[in-house]
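The structure appears right after this line, and notes come after that.
A single protein chain has been removed from this complex, and every other one stays in its place.
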Amino acid sequence: MKTFPLSPGGAAENVTLIDNVITLTDLTPLPRFGLKGRGSGAWLQAQGRPLPQINQIANGVLRLGSEDLVVVETADDLRAAWHAAPAPKGYTAWREETWAWMHLSGPRLNDVLAKICPVDLSPAAFKDNQIAQTRVGYLEAIIWRHTFDGREGFSVFFDIAATAFFANAVATAAREFSEG
Amino acid sequence: MPLRLLKYAFSRDYPVTGDIPATPDLKSSYDVVIIGGGGHGLACAHYLSKYHGITNVAVLEKGYLAGGNTARNTTTIRSNYITKEGIAFYKEGVQLYEEMSQELDFNVMFSQRGQLTLAHTEATLRSFHLRAEMGKHAGTNIEVVDAQTVKDLSPHLNMDEGGPLEIMGGLWHADGGTARHDAVAWGYAAQAARRGVEIHQRTEVEGFETDQGRITKVRTNRGDIAAGQVMIAVGGMNYDMAMRAGVELPIRCYPLQAMVTQPLKPWLHTLVSSVSLHTYLVQSSRGEIVIGGGSDPYQLCSTRSTLDMKEHLSEGATHLFPFLQGVRLLRQWAGITDMTPDYSPIMGASPLKNLWLDCGWGTWGFKATPVAGKYMAQTIANGRVAPILEPFTMERFARFELLNEMGATAASH
Amino acid sequence: MTRLPAPWGHRINRDKPVSFRFEGTKFTGFEGDVIASSLAANDQWMLSRSFKYHRPRGLMSMAGSEADTLVQLPSDPNVQADRHQISEGLLVTAQNVNGSLANDRDAFMDKLGRFMPVGFYYRTFMGPTRNAWLKFWEPLIRKKAGLGVLDTNATHQNYEKANLFCDLLVVGGGAAGLTAAIEAAEAGADVILAEMEPEIGGALTYRRDSSDLLHDLRNRATACPNLRIMTDTLVNGWYEDNWLPLIRGNKLFKTRAVEVILATGAIEQPATFRNNDLPGIMLGSAAQRLMRHYAVKPGNRAVVLAANPDGYRVALDLLDAGVELATVVDPRAGGSGGDLANALHTKGVKTLTGDITEAQGKKHLKSVTADGTRIPCDLLVMSVGSVPMWQLPCQAGAKLSYDQDHARFNLTLPDAPLHIAGSVNGLSSHDAVTTDAIRSAHQVLAQLDLPHRDIAGVEDTEAVLANFEPTITAHPKGKDFIDRDEDIQVKDLQNATREGYRELELIKRFTTVGMGPSQGRHSALAAARIVAKATDRSIAETGVTTARPPFAPETLGVLSGHHHPAERRTALHQEHLRLGADMRPVGAWWRPYFYGDKTDARCLIDEEVRAVRENAGVLDVSTLGGLEVRGPDAGEFLNRIYTMAYKKQPVGRCRYCLMTNEMGTVIDDGVALRLADDLYYVTATTGAVARVYADMLFWNAQWQLDVDVLNVTSAFSGFNITGPNARQVVEALNSNIDFSHEGFAYLEGCEGRVAGVPVRAMRIGFTGELSYELHCPSSHALTLWQAIMEAGKSVSLRPYGLEASRILRLEKGHILIGQDTDALTSPDELGFDWAVSKSKPFFIGKRAIEMRRNKGLPRKLAGLSFDAPRDSQDVPQESCLVLRDNVPVGHVTSSLYSPTLKKHIALAYVHGDDSDTGTQVTLKCRNGKRVNAPVEGHAFFDPDNKRQEV
């Protein structure tokens, strides 16, 4: 059985995710499969997954570098296929283990993000499915404009060991709006 | 009331002392040309003229007197270093500061209120013990103190007990202090000028002529000068100046920034610095809190200020003293520092026989003003590097005999 | 004093009285009043005592700059009384006062001016003894220095920070700023306009004949959806690439603007004459602000010193407000106010050509002397010129120069996306300011590729009249202040030049002119004029002083915001807490130091050590750095990065990794397990892994080898099971790995499954005991840990913490990089020549290691032990010196009491010539006592490695 930071017994099990002016949703347990290194792109393409430009996402493939790719949908079949395939096929990027994945949404989304991310995320400057590798909540992170479960917002990937820290940083940034 | 004040009161007109003569015409030749009219150059001129009888000296300053790093540093004076060579040198520096006002008949306001450096980690505390052991062995006033003593020395500190930045102890250097930086330079200038040294402001050195391993001419914007001996002491410009003479120094320039608050009634007695937070604070005799820290993150020859550094220093200051949140900042500024690979200066001889170096002072030059001046003067007068300066030779790098002071320099300059 | 009737005082709400206390006395103002306006309305003009002479001071500019208006709030020193709004119950006191404001015991200082000429402190306070400054004079001066009092019990406030972005930031919401912002926004630009006052309009809110224009601009601004107006917002600096801090209350908006228009206005300048600092003497704009913003009548009988048209406008305003106008004094030769003067004449006001040489009064203005005639008055209004608000433009690289013909400062902009408009650009009349603003807006629109027009520069005939150059001579009796903050008089500057301080920067430093809270706003122009004259040069030659951020004082709180030192937890964080671990920070991580009650730490740590030595213990090593190095060139890559050889390392084997930098200094170590021909799993020390990873990428950016490096530190958790019974524990685990002596030899490694969890297993350790290290993906860590604890039940497997681990490693003589090494440690100095390949053509540091080896061995890390009671102080602890002929040659890097060996053990650098086993070396304890010890090997416990290889 897998234990994630916010699971019972997990490193951040005592942390409550904010859900008022902004809503944090933990998506860490969702499947994803990362490939990195020479051969990754070619192998994915051979599986019928066309590659987007760097720092874009298309067909569930998030591209972070020329040979740095993460598939964020239906990852398990792909993983099995990859394990069975002969090289060259790139190398696993362990994204399901290195990253926490949280989704941010809510009425004060833009105000809170303006406090915790240095990139201009306004709709005019940062379109749907655009990605930035930057800092969010004082951590190195990947932010992706992403509607999840019908909620417009952003997905953020960051160091899984900092899950509690990130959740607290977002809550602290939001306090200004929830109190006033 | 000091008698001196009565002199002012009972003079019909303001009694002019005439500290700094107006820049005279350049002569065609000097026994010694000192490039750089900052504290170091002026101190050297003072020692040459007073103790070695050498008065045919020109100090050349590109801008106004002591307008470079002498004007921009945060005036920490201390000797709590790590290498025995460094400690011996800076220790004499502190001693010379203790006598400086008398020596110069100019109040440099040397204020020996002690320096407290804070350890937030065991590794820092370990390095403090090494500095303390080295310092005690060399006879300086230094000790490692526990958290309770830290609190006693600086009662308003946030000890962050149980937190990630808990103060575990400190390095207490009772001899540490500050002085009025401009006064140090002006005092040396006034003394040197009185003995015949010429101070040339707005005089920029553009190049050199060399022959058979000697500098034969110093080219300036006001004409050429022949010189018996030449010293360069142009903090922030030494790499370029030495290159003009064909000498390549292992120096990289980084801006160092500092800032100062509005004046407040006294509340902070000692200098306080934190290694982990890269922040130090001292309250000046005017009441301002002077706050400084680490160098900029990349190489640059500019005195521009950044908001990021100001934010960083404010974070450090308000972490140590949370009630400073409401205190207002008045000014920020920067100097250009000549960083060496081992955070120690480069002093002594150069590949040119009559070119002497007083360079590589990074972020730590002010405290060495008198001692560098004293021994550079001795070196130039004798034509032989003074023994105390020998370890600081530019040759030490190729010999892997580095004087590593990084740990003793990173947080407090 | 009653207020003027509406429409005077549009900022106050007369329906809402607000009471507060100043110096203990209750005052009542209105909502919208600032401290200074409500006090003035109650005829309280004195606000403070001056810095040096303790002279009575009051408001002069009403613009929040000079030190005279700084007051103390209980937890907030140096608050601007002319900008801070009153609130019910506010407690305000005066600053720099000994006793009370009205009866300041230090007021006698004013009489001692003769004793304290400029720079006097450099020439005195040095005796009678060498320590006199430190012990006597400095404490005295420190007590007198400073302004406000800090409340060291002040409570924590919330300060916030946010990022803002825009096409155009307009700084200043006056006529120029508003016009430019509207013009650009109407053309489609995304605009932010920042105004420091609570309302937009700038000078239009108080200047005569401005309300129509203001009304029109406000309406247009409201209609612009893409114009964001931020009032009460101070733009407090300019930084590279148009990065500007906007401060509103407790929040800092770090704003990135593609283009910036600075419409910051001008600073009205005071005149210079004896006693020009008396309360009751103020700038024309200050009088107008008092009247139009707050409905405060600035005096009853006024003299106006007018050297420009604005002065005449103020005079007309004063008449409108019912102030008796004694006279208008115009210092310009043949001075004439033109139509405005005629308007005054028709109202019966006389104008006098001449100058004011002196003011009289003790705590408030009583009269002025104009051309030898004494004129009774309680208000003197000065309108003698202005300087552009140069601070932001100059921070952005603009040059301030002096225009001799027009007697004014001009700004020249750098080549940057930066513009100025309005009075900061030397313009004065409404028409000229408006045209200039439209010009700047269209320059911006052109840069933004939006529809634009070309508009020519503007000439303003009124601006030419705005400044005149007065002849400033020192009054024989002084007190003609150039810098009120610092109590600097005309003669002080002149005397400084006589002392040889002839450069403006030197004068600033010698006299402190311009160094106070107003940072030269009211002194720079006059100081430049005086210095130029005293040194017989033009202002162009003397130059002007530089501008440094911030623009106005800003709190450290708003700059620092929240503190967020990053914090990382291992997957077992909660599990450790449940087991009673004492968690401590190690870098960003929290790690167990030991398990159990804090009061019993030593005993518990000893037990943890004993468990490992006699039975079995388990350590969470998850914070250890983990890297995967993969690709056809992975072996070659490691060969270049580390000192040993990896290309021929067999799959399934572990190999030590020692990393040196180019100088041959040891910077990290770890273990590489080869999992496949093209895959190595490499560990790095906790604190160094981020740097090691970055360095690896950096080197390969240059080498371009076919290799991919990945930091998997957080992805993997790891547990080291160690002790004579460790094998029993791992063999009890449900796994497909053969953990037997034959099946799994020392330094072997493999992949397998344990308790259903995929693991990477290695026979490595840091304790010298039989050890198995199991690494697994972190999502499985809890499962694996629980399985290990379950399997260990039969032997009472004990979790142990970092402190026991340190003892165990030192007993075995393992070094810790960073503790047993420093910035100069070479592999040879560690005795690690075995770990340095001699056959490889290259690795980072190889050449330096060889060069250093040729120069001999200056020092070497040796083992030392001391038989002494556990708490003895006569033992060299960490950092104690190793002496040779009483000269320090090395120091103790690690020192602990070994509960296993019952003696003190240490690693220390000894002189290279003393490094042979058995050589006696001398150490100096922290208490100064010298002790001798023979040099030993590093491993104190099981030096023959019999235990770890069983």
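Letters A, B and C mark the chains as written, and numbering starts fresh at 1 in each.
The criterion applied here is as follows: a residue touches a chain if its C-beta (ideal position, glycine included) is under 8 Å from a C-beta of that chain, and two chains touch if they have at least 3 such contacts.
Everything below uses one rule, namely that contacts and distances are computed from a predicted model.
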Exercise for the section: Would you mind picking the UniProt name of the chain not drawn here, from "Sarcosine oxidase subunit delta", "Glycine dehydrogenase", "MoaD/ThiS family protein" or "NuoH2 NADH chain H"? Expected result: "Sarcosine oxidase subunit delta"
Problem - Visible chains that the absent chain touches, using the contact criterion stated earlier - result: A, B, C
Problem - Hidden-chain contact residue, picked from the options B:Cys253, B:Met347 or B:Leu389 - result: B:Cys253
Fill in the blank from the handout: Full-complex touch with the removed chain, picking from C:Gln702, C:Ser839 or C:Gln920, is C:Gln702
Practice task
Using the touch definition up top, pick the residue from B:Glu99, B:Asp160 or B:Asp240 that touches the left-out chain.
Solution key: B:Asp240
Practice task
Would you mind spotting which of C:Asp597, C:Glu662 or C:Asp916 touches the chain that isn't drawn?
Solution key: C:Glu662
Practice task
Spell out the interface residues on chain B facing the chain that's missing from view.
Solution key: 239-240, 248, 250-253, 297-302, 304, 306-308, 341, 397-398
Handout entry: Interface with the unshown chain - residue positions in chain A
Key = 54-55, 64-65, 118-119, 132-135, 140-142
Practice task
In the full complex, which bits of chain C touch the chain not displayed? Write them out.
Solution key: 239-241, 243, 254, 256, 662-663, 693-694, 697-698, 701-702, 704, 841-842, 846-848, 851
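Operating definition for what follows: only the chains that are shown with their structure count from here on.
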Completion exercise
In whole angstrom, the CA-centroid distance of chain A from chain C equals 32
Problem - Chain centre separation (chain B, chain C; CA means) in Å - result: 22
Exercise for the section: Could you tell me which residues belong to chain C and also touch two or more other chains? Expected result: 567
Problem - chain A, residues touching no fewer than two other chains - result: none
Handout entry: Interfacial residue positions of chain A with respect to chain C in the complex
Key = 1-5, 9-14, 36-38, 67, 87, 90-91, 93-94, 96-98, 111, 114-115, 117-118, 120, 122, 124-125, 138-139, 159-165, 169, 172-173, 175-176
Problem - Footprint of chain B on chain C - complex, ascending - result: 70, 75-78, 114-117, 120-127, 130, 133-134, 138, 141-143, 145-154, 156-157, 159, 237, 239-240, 243, 245, 254, 491, 495, 498-503, 505-506, 509-510, 517, 519, 548-550, 553-557, 559-561, 563, 565, 567, 585, 663, 818-819, 822-824, 848, 851-852, 855, 877-881, 883, 887-888, 891, 924, 926, 928
Exercise for the section: Show which residues of chain C lie in contact with chain A when the two form their complex. Expected result: 158, 160-165, 190, 251, 256, 562, 564, 566-575, 588-589, 628, 630-631, 678-679, 706, 708, 710-716, 777-783
